[in-house]
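The complex is shown incomplete by one protein chain, all other protein chains being positioned as in the whole.
Up next, subunit A:
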């Protein structure tokens, strides 16, 4: 690394001298222009795609939400905020919002707390760390569509392993995915199963950043019990990471779709109807583009708000340190 450094300095000096006469008019401006051309040339293709595939569609979705357009229709008219009015008056959509909130409230604490507990346990010893990390992380990269089918087999009302074990243990059995009281908690558990490895690795990364001196200092101060160190150092210093995990997992939970599509199609009734599934059904099954777009805008609003909260908290954290 150091060799090219020296080399560069020597060459840069000579090149300035050599170039000076050529750029007699206004060297600085000319160089700035060349730089701008190079920059725009390199960034240009990506930016064209970004505008076409991200920004314009985002603007379009906000625009379509203000119309009564249906897929396939030749014409449409502006209806102002009618779609939003209809949306919030629609019982199904309100159920969908509430279900999404309940789902997020099951998945986020469940994932965060178990993820934290497992990360702490893994870090509390030196052996088999990467083995434990790997087996707890595996569900996060699994194909949910296929794993949902496995869960369906496990939860089969009469012949599934879960009911067989519950019956053998004298516990109440249920038709887990067809009962409106159990379907959302069961989907939530599947969500926790999938995401807790993710929370775990984020916490492991956070634990690695806690300086060892703090623990040494705590030892000197007499905090030699494991629980004291956890309470006075580990948990407080994991604060910012925890906020980050909560938000990232919330975003993941907000965007869950696959398990609902494979297992319940929003049912029974609308008991497992969640936001993204409602968006999918209204837009692509009922082809109500305007209405579907309004749901998309609501989802976008939620995601952007969560992201901004995250950014604000993370910025504050940086100032503290």
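The rule is simple: contacts are C-beta pairs under 8 Å (C-beta built on N, C-alpha and C of every residue); 3 or more make two chains touch, one makes a residue touch a chain; residues count from 1.
Here is the rule we use: contacts and distances are computed from a predicted model.
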Could you check which of "Carbohydrate ABC transporter permease", "Two-component system, OmpR family, response regulator", "Succinate dehydrogenase hydrophobic membrane anchor subunit" or "DNA polymerase-3 subunit epsilon" matches the UniProt name for the chain that's left out?
"Carbohydrate ABC transporter permease"
Given that one chain is not shown, which residue among A:81, A:138, A:171 or A:217 touches it?
A:138
Could you list which residues of subunit A touch the chain missing from the display?
1, 4-5, 7-9, 11-12, 15, 32, 35-36, 38-43, 45-47, 49-51, 53-58, 60-61, 64, 71, 114, 118, 121-122, 124-125, 127-128, 130, 132-147, 149-154, 156, 158-161, 164-165, 193, 196-198, 201-202, 205, 224, 226, 244, 247-248, 251, 254-255, 257-258, 261-262, 276, 279-280, 283-284, 289, 292-293, 296-297, 299-300, 303-304, 307, 310
